[in-house]
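Below: the structure, in structure tokens.
Note that one protein chain of the assembly has been removed; the remaining protein chains are unaltered in position.
Presenting chain A:
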């Protein structure tokens, strides 16, 4: 009884970064494209306009720009013998919704992966031997290299107006940037943003420790800028409302500011918001997709036929749709077979707060999401796993996305949670403290995966996605090692007090505290259809007219924020569709 729409060349599920990139690229190629976004339409004006957008109660308590868990959420358990329970309140990670998706409420940290991050397994085997990888760790190489993606990293940075300083330019090391990075073909789109106090002090501490500090590549424009699509950006004014909020100032890169202006009104492009995709429709042999079924804004079941289906939902929900639709074989962690849900990974985030006296004006209310200072001295190949005891790596950084009192004020050790002592504590801390974070990689494991929950349903009657995940020894060791290094970097600054949160032996994944929205894997790319859901072009091995770009494609997660890599992979995917797939639809890699 469902409504059937006219067939289009391509239907895109989700209008965040990946959806916007694919819509731009596919309409450039002359395709008719319909994009279905579950949330509302959003644009800088009126949705992110000052002053309404900076209301902390609406943004960070009512979570106005995030997904409502009442409609869709996940269930979570620590191991496969437990019963999973729903993620009822937003905590550890924050998927977005609406046009722009998580790309409108992100902070703007815009890294490229390191060349060695693409070949994690072979790199570890080569450096330390095959036996060094513990049983149950299922890390894999990406089926692409840094060199494959370099032009796409570059292009995405220029779309975003990324501000930073190159450390390696056309093979030559240059001062001021990250000396350990993969070679860049040109400088950043914009120079680095100015340093707030914490970032400046981080520089000082890092140099004293013999590290190589550099500005975090920030998709928060450091000056006026026009991107290759003609979209205008203005300089970031450090408003302090990046994370959780849309940008009021056309400064933070987002699909809304950087791509949507050229898509809106474009012939061949149609955006339907409040359109909740329920599943991808497949032919009886499950080898081809025929389109998708969704609920329109009035809740009517609607079918959108299409030749090509591009899954551009948040990483977790790309996997959810694949499982619900019967694309590929669900992963079985016992036999370690099947691919959909395999290799779920996360990010190993830890914080160390520094408290100073009233002469140190850290002013945490000023903020820039992606700005700040970091080091790669403990990341990638700089981490000697035989000494540190863990595989992977991580960053230590000073980053100040902006803090307001409703979002919480970290207080020095010993300060009570209420009463006069608390008031004194918040008063002393608010303008005179800042923090470092340790952002570690997260390896993938046989017992960390995504599947469908047998019990709980979403608002549309579908089984919820079930996440089975806990910290493993490798990540706990990494946390302890990196937090210790970060604490050393704090001590040289002589703060009044330090408060850190390294994971303790036996600590379990705690979903109640915000850590990171960097949920990765579950539908990973690889060179073997037995151990990956997608081929090197982000194309489903099983259903060749389905592509699924996103962080779901990461076989494991590196120390960086994923967005730079997600954007680059999406442009890489789009290029393959345009230059190869459209000429000869079918598998781009023979299984």
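Throughout what follows, contacts are C-beta pairs under 8 Å (C-beta built on N, C-alpha and C of every residue); 3 or more make two chains touch, one makes a residue touch a chain; residues count from 1.
FYI, contacts and distances are computed from a predicted model.
Candidate names were "Phosphonate ABC transporter ATP-binding protein", "OB-fold domain-containing protein", "Gluconate 2-dehydrogenase subunit 3 family protein" or "PadR family transcriptional regulator", and the UniProt protein name of the unshown chain is "Gluconate 2-dehydrogenase subunit 3 family protein". Residue A:195 is the one among A:195, A:304, A:325 or A:388 that touches the chain missing from this view. From the options A:153, A:241 or A:572, the residue with contact to the unseen chain in the full assembly is A:241.
Of A:287, A:300, A:424 or A:491, it is A:424 that touches the chain left out of the display. Although one chain is not drawn, the whole complex shows that of A:51, A:129 or A:494 it is A:51 that touches it. Touching the omitted chain from chain A are residues 50-52, 54-57, 61-63, 66, 68-70, 73, 76, 78, 83, 85-91, 194-197, 235-241, 248, 361, 363, 365-366, 404-406, 409, 417-420, 422-424, 426-427, 430-431, 455-457, 508-512.
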